[in-house]
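Excluded from the complex is one protein chain; the other protein chains are retained at their positions.
Read from first to last, the chains carry the letters A and B; within each, the first residue is number 1.
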Amino acid sequence: MADERPVLGRFPRPARIAGRLALCAFALLYVLPFLIQLATSLKTDPDAAAHPMTLFPGNPTVAAYRRLFGAGGGVESVPFLRWLGNSAFVTVAVTSGRVLFDSMAGYALARLPFAGRRTLFVFLLSAMSVPPVVLLIPKFLVLKSFGMFDSYSGMITPLLVDAGGVFIMKQFFESLPREIEEAARIDGAGVPRIFWSVVLPMSKAPLITLTVLSFQGSWNEFTHFLVSTQSSRYDTLTTGLAHFVSGGLGGGTQYPLKLAAALLSTLPVAALFFCFQRYFVRGSNAGSVKE
Amino acid sequence: MPISRSLGGAAAACAAAVLLTVTGCSSGGGFDSSAPKQSSSGSPQSLSVMIATSGDAETAAVKQATAAWARQTGNKVTVQLASDINQQLGQAFAGNKPPDVFYVNSDQFANYAKGGSLYAYGDQIPNASAFSGPLRDSFSYGGKLVCLPKDSSTLGLAINTDLWKQAGLTAADYPTTWQQLAKVAAKLTKGGVTGLVTTPDYQRLGALMKEAGGWITDPGQTAMTADSAADRQALDFVKSMMSAGSLKYASDVDAGWGGEALGKKKAAMTIEGNWLAGAMKADFPSVGYTVVPLPAGPAGKGTLVFSNCWGVAARSGHQKAAVDLVRHLTSAGQQLAFADAFGVMPSRTDALATYARKYPAAKAWVDGIAYAQRPVTIAGFNQVLTQFNTDLQSLRTSSSAQILEGLQRNGGQVLKNGR
């Protein structure tokens, strides 16, 4: 723990209170949208339209949630469970792929001397500079040529490696002391064994960071799924919700339903965030925040 | 030395990538343009149907109808709802994964037909002449009927009867001219209610252009006639009602479309087609309304007619079953069932007569077919019309002449390039 004393004296009391109030008010701006979202998801359509600010609905209803889970009794329910299933499946596949492949490539780039390593690193850096939205049409073209358009393999394969993740792992492996690996090598361990039994066990923190980032990234991924699929049976929470919100699945504003779907789709990442907050923070800062 | 080594490595990597690509290409065959493999008609088949729905009522009705056919024939049908059918179909055609049966919008029809994405099955329909002539023309390409019109719709003026009475108006006051329309709209505008609410698109406001004696193109769709005095007069009339505050766009009153505004009592009148009937029944059953013909303009009466057709993909592997499904969906009985469910009008003349008897309230819409303008169907015109709709959004602050000049210019370019 660093020295906790402030460098300069504290603010005078009134200023402190005023500052606190201002900060609270400001924090409210960040929280309120989520609270309104929750409250509105428990309202009826007319109630939501008439009282957009009420945080405690007069007669709360879970109709929106019932409809999402196919228990609305109505004719058409939003295929929310399918979206959820697709999102979960794709996220798990992508996350496991990324954790494995990113750390493998990161290790090779950090420690294994092979011809073309430097060029590959330059390639990696350039890949990180390519803005994803520029790849919308290009990715569609390539998926179509490979016959992977509108399939799970087309949704998952292109996301299996992410340049940023490789970079994180490479940087981390470079920071590890070489001596332990050398010792293992002298004991006769081969590269895969050293990687698997020596290096990875020392890398828990970056691996968790990578897992958390990959999970968040693929759960929230939108543009790639938009151009790699066409059938509604491949809709994920993001594409399904986006189609729903931007006008499909019937008219009307239906805000309680939309907001309930958005809320539920946020929950897994929110849960992950509250459990692994310091890894998110580390992800954003790559470990330089010490608390 | 290390540099040339690493270059060599990179070259090897590239070579490997290219090699994989080539093999991937040859095996995946994503661009393979040979004829689709047809499943044998004997075994049960799984068809996908893509629709752009107007609401839950339409979704349910289509699902019910396809399910009935599936039960009869032992096949399986999945109905897919598109949020933006033009975009999703375009992507599906380009990705070689089109649904088997789908709605084709009249403004996209020419594009798809020209690109060879549609399977022309018109010659397999024995009683095709039962469908109304203008609609058959709309969905013919190169002299062949490509797909069957799903239904037909025209525009009318829908009026909230309660608000009408509250404003002290009677049936005798139903507007028949633009002047009367402006007057009653002003009278109805008060509190949270706007006299006339509509959406900013040529599919509504275009009717006024027609009433003023103008239209976007000449009847043969070979030349632009957008930049005309009649069209300017129509848009100027809309503008004048807007500045009077008695006409607003649906988004200005927090509604997605005119019907929603009418149902939520934010609009006393709206310009909508007969799909309104189904939506009102489903979403706002307690709101009373009546439909009258659109008031006549300087050049007389005018309205627009719309239809979608049931497209069958040229690349579908189930064409035979798909055509059979379409035959089922366009039978007179089924068209009347759709009419009951969500208010569309049949596209078959025999069924339309039955419909008119059964739904006297829809008289204004049925009668409209006689004098309606059909939509523009020129390949590549979609973007031009989208831009026109975009310009109409800011009609209040821009000039009618400028908007129409733009339309004239953009449309002219497409016609020139297409020739």
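In this text, a residue touches a chain if its C-beta (ideal position, glycine included) is under 8 Å from a C-beta of that chain, and two chains touch if they have at least 3 such contacts.
The rule we apply is simple: contacts and distances are computed from a predicted model.
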Candidate names "Menaquinol:cytochrome c reductase iron-sulfur subunit", "2,3-epoxybenzoyl-CoA dihydrolase", "Multiple sugar transport system permease protein" or "Sarcosine oxidase subunit delta"; UniProt protein name, chain not shown: "Multiple sugar transport system permease protein"
Chains in view touching the one left out: A, B
Chain not shown: contacting residue from A:88, A:135 or A:202: A:135
Footprint left on chain A by the chain that the document does not show: 2-8, 10, 19, 23, 27, 29-31, 33-34, 36-37, 40, 48-49, 52-53, 101-102, 104-105, 107-109, 112-117, 120, 123-125, 127-142, 145-146, 157-158, 160-168, 171-172, 175, 185, 190-192, 195, 213-214, 216-217, 219-220, 222-223, 226-227, 237-238, 241-242, 245-246, 255, 258-259, 261-263, 265-266, 269-270, 273-274, 277, 280-281, 283-290
Positions on chain B where the hidden chain makes contact: 1-2, 5, 9, 13-14, 16-17, 20-21, 24, 31-33, 84, 86-87, 90-91, 93-94, 111, 115-117, 249, 251-254, 382-384, 387, 390-391, 393-394, 397, 410, 413
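Basically, only the chains that are shown with their structure count from here on.
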Distance from chain B to chain A - Cα centre to Cα centre, in angstrom: 38
Residue numbers on chain A that touch chain B, as the complex places them: 49, 74-76, 114-120, 123, 140, 143-150, 227, 230-233, 243-244, 246-253
Of chain B, residues touching chain A in the complex: 2-3, 5-10, 12-13, 24-25, 27-31, 48, 52-60, 63, 78, 80-84, 88, 91-92, 94-97, 99, 254-257, 259-260, 264, 279, 283
